[in-house]
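Of the protein chains in this complex, one is absent; all others appear in place.
Up next is subunit A:
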Amino acid sequence: MADPGKIEEPQDAAAPNVSEVEVVDAHSESEAVAAIEAPVERGEPILQVRNLVKHFPLTLGILFKRQVGAVKAVDGISFDLYQGETLGIVGESGCGKSTVAKLLMNLERATAGEIFYKGQDITKLSGRAMKAVRRNIQMVFQDPYTSLNPRMTVGDIIGEPFDIHPEVAPKGDRRRKVQELLDVVGLNPEYINRYPHQFSGGQRQRIGIARGLALNPEVIICDEPVSALDVSVQAQVINLMERLQDEFNLSYIFIAHDLSIVRHISDRVGVMYLGKMAEIGTDEQIYDHPTHPYTQALLSAVPVPDPDAREHRERIILTGDVPSPANPPSGCRFRTRCWKAQDKCAEETPLLAVPQRFQGVDTPAAHESACHFAEEKDVVHAA
């Protein structure tokens, strides 16, 4: 793997999105735990991802496995998550957004790169320090039908985290704690002895959220939390998540493919394509002033619930499919579907940085975009 330090420098130079990492040198486990438990001020970075890479090896042979290639699911992405904010990550299936979620949870080992949680690189932690991190970063899954064990009661599901982290709730106190959590997510506390099948999809997602909240985490990673729900129920769950964010001072990473919901809930949005971050900025910068052609195509392809718009809306219809991440195109990964692609795009990988033409200019278009020919184009309001 490439030396992560080497790539970092040019990116840091032009990237205000990516702030300085204050690495906490913990000499002992208890120092590390203390650093993890320390509070973070609102607006300070809580999670800093630097050049994160995850390659899944492709092997051949049964006994003597030879590596014949790698699926480059995540290929060098960097971003910050600030305390109290919601960072939306959008992209098509196969762009690596769920792999990012698993890496942040340390459910997958990163091939290279670092994830700093309050200055501690969680890819290198172990033992008590790792356990403390795990308590503070929780996840809400996409499918509320398969992410709840059908043989456990709701009380057991929500209370299970307390078995691993008994310091959060002493044994005698658990039942009360679980009922409190049920109440917080808007379910009847008397349902504690019911099984998941007795609930509807939206209610199950609330159970999943209650489980995520059980250990008073600081960061919740939501991987498509509403896409499996009925439209009339989606709004309920989104409202609940926003309310909980204010109430418990949570930071969210919100992964989804529904761009209008991401815009509603996010403070900043990152657009991923084939394992790389194509563009990142505030919701206004991304939605109203996109400069990356992929973001523009993605936004223009979203069906707008307004029949009057259909006659005069400009739509960019991309040709072809997303290339295989096992064999991504050289240079810019989007070039095979891009209408602006030139020779330069095949030779040179564009860095995620504020495009040169917008540098020093005070415009919403001046945000990071990984395109050689970044150009502002308002596709949402185009009439």
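Definition applied: a contact is a pair of C-beta atoms (placed from the backbone, for glycine too) under 8 Å apart; a residue touches a chain by one contact, two chains touch by 3 or more; residues count from 1.
Following the convention adopted for this analysis, contacts and distances are computed from a predicted model.
Among the names given as "NADH-quinone oxidoreductase subunit", "ABC transporter ATP-binding protein", "Paraquat-inducible protein A" or "Carbon starvation protein", UniProt records the absent chain under the name "ABC transporter ATP-binding protein". Interface note: of A:Asn136, A:Gln234 or A:Gln285, the residue touching the hidden chain in the full complex is A:Gln234. Screening A:Ile115, A:Leu148, A:Val178 or A:Leu318 against the full complex identifies A:Leu318 as the residue touching the chain left out. Interface with the hidden chain, as seen from subunit A, comprises residues 92-93, 200, 202-203, 230-236, 238-239, 242, 257, 259-261, 263-264, 283, 297-298, 301-310, 315, 317-322.
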